[in-house]
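All protein chains but one are shown at their positions in the complex.
Chains: A, B and C, in written order; residue numbering restarts at 1 for each.
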Amino acid sequence: MSAGWVLNSVLAVLVLGVAGAIIAVRTLFAAVVGFVVLGLLLAIVWVRLAAVDVALTEAAIGSGVTGAVLIAAASRLRATEKVSVAEQPGPALRVGAGILSALVAAGLAALVVFAADPAPSLAPAAVAHLVELGVGNPVTAVLLAYRGIDTLLEKMVLLLALLGVWSLAPDMVWGGAPEVSAGAVDGGALALLGRVLPPVGIVVGVYVLWVGATDPGGAFQGGAVIASMWILALMAGLLPAPAIRARWVRRALVAGPAVFLAVGMAGFAWPGGFLSYPAGYAKPLIVAIEAALTFSVVIVLGLLAAGPPHHGPGR
Amino acid sequence: MHEFLIGAASVVMAIVALGLLRVLRGPGDADRMMAAQLLGSGGIAALLLVAAGTDRPAVTDVALVLALLAAFASAAFVRHAPGPRPEDIKNT
Amino acid sequence: MTFGRDILTILAVTAGVFFFFAGTVGLLRFPDPLCRLHALTKADNLGLGLIVLGLLPWADGVWGGVKLVGIWLLAQLSGAIVTQMIARAVRHGGEAP
Partner (left out) sequence: MLFGLVGAALVGLGLFGVVVHPHPLRKILAFNLLGGGVFLLFGVIARRGAAAGLEGDPVPQALVITGIVVAFSATALAVALVRRLFQVMDGADR
């Protein structure tokens, strides 16, 4: 166990160091790179916490897609960095914020140190019905069976966020396409990456979705992997960014939640309750919902990363 | 043997973490991306070592996803790297 | 047989760790971005490759071994392309050493 303890300590020191650097470093871009690095470190921490499902999510969404969005934003906002240096807070605010933050952190640390013993756990309850559901991965069971409504609402949050992003476009470009590609200025290396990686990535994404029923993986992780491949192809200019008023975009966005809702509503008629699965059909239904969700997740995540429309539909 | 593999994972992480000093020092953003790229490979190596060292093959999938997406952040960086771009001049 | 397997793993993994070390030292000590990039590629190629080699005997069946090699190839491919992209960015961005 000692080697494991060493690894955990190295990881803990690294996470704290990188987090401190993100807050303390002066240039915006260094902070963003630090954030991408932190996502990678946290993915390893999640593995050490025996939460491989979460590690996959963190690697795909927390580090990968979020990192790309933030790097793009940091590069675009480079010019704004100096403007805000003038608004640096005074020493009084710094000290106050420091004391407040230290108090909050100390309180949480106390919670960790003096946690309830024995620890409360819903694990036995989660395992109890796995055989009936036919799903081997307890986290997938929680996401899509026990707490299916949370996952449904999460999809709605994603859609609302996308609507919010779209609403930020100036009126004249409403319905147009976001701007992602820059044309082939880099001499083709990006285009090569955009050609070679997506086929591999899509296979990996579908694999992650498929093993989600029994092993760590699932709709959001697989969807995020495929979405990043789509964004990569968009960045390389190999695919045109879709106009947000395109009918297929709208249909793809609602497909996942629609299937989820339809199954949920059907639950009223047959097993007798919203989002309850008829006995014996739980696994096929869960896999069907996951497949539909993955499809919508790809489109939502991709469009969220692409940002608001940039030029009008006419052009 | 398991102890050795986990220990090796710790050493790899500690070593590539030193490279993170480049993120702080720069000087250029390209140097920062290089450090992140090195930490990416180190992280993949550490995850593979942990997967073998704890007999948890599913961890390999995390390394697979990381390997796939390692290029992604760098691509976003290159796409927006500073330098004269006709469309940048037009937009800003 | 087990003994030979362990020796191979220990040797390969140790060598891999060494290349990561060399890569980091290069990244920290070399004078200009292109040299540093050169150091980085050594760690990427050989460090990860040797560690994968050392882990192959422990792989979870043939499929597990294929996955390990696949991860290495993937890292190779994207590493090579990304390195070239960063090099171009260094040249065009005019970031003087």
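Please note the rule applied: a contact is a pair of C-beta atoms (placed from the backbone, for glycine too) under 8 Å apart; a residue touches a chain by one contact, two chains touch by 3 or more.
What you see is a predicted model; the values in this text were computed from it and never measured.
Taking the full assembly into account, the omitted chain touches A. In the complete complex, the residue from A:97, A:172 or A:258 that touches the missing chain is A:97. Those residues of chain A that touch the chain absent from the view are 8-9, 12, 15-16, 19-20, 22-23, 28, 31-32, 35, 38, 42, 45-46, 48-51, 53-54, 57-58, 61-62, 65-66, 69-70, 73-74, 76-77, 80-81, 84-85, 87-89, 93-94, 97-98, 100-102, 104-106, 108-109, 111-113, 115, 119-124, 126-127, 138-139, 141-143, 146-147, 150-151, 154, 157-158, 160-162, 164-165, 168, 218, 220, 301, 304-305, 307-308.
Just so it is clear, only the chains that are shown with their structure count from here on.
Taken as a graph of touching chains, this assembly is fully connected, with contact between every pair of chains.
Taking the mean of the C-alpha atoms as each chain's centre, chain A and chain C sit 27 Å apart.
Taking each chain's centre as the average of its CA atoms, chain B and chain C sit 11 Å apart.
Counting only residues that touch two or more partner chains, chain C has 74, 78, 81-82, 85, 88-89. For chain A, residues touching at least two other chains, in rising order: 186, 189-190, 193, 197, 200. Against chain C, in their complex, chain A makes its touches with residues 186-187, 189-190, 192-193, 196-197, 200. Those residues of chain B whose C-beta lies close enough to touch chain A in the complex are 2-4, 6-7, 9-10, 13-14, 17, 20, 23-24, 26, 29, 32-33, 35-36, 39-40, 43, 46-47, 50, 53, 56, 58-59, 61-62, 64-66, 68-69, 71-73, 75-82, 85, 87, 92. Listing the residues of chain B that touch chain C in their complex gives 1, 4-5, 8, 11-12, 15-16, 18-19, 21-22, 27-31, 33-35, 37-38, 41-42, 44-45, 48-49, 52, 57, 60, 63-64, 67-68, 70-71, 74-75, 77-78, 81-83.
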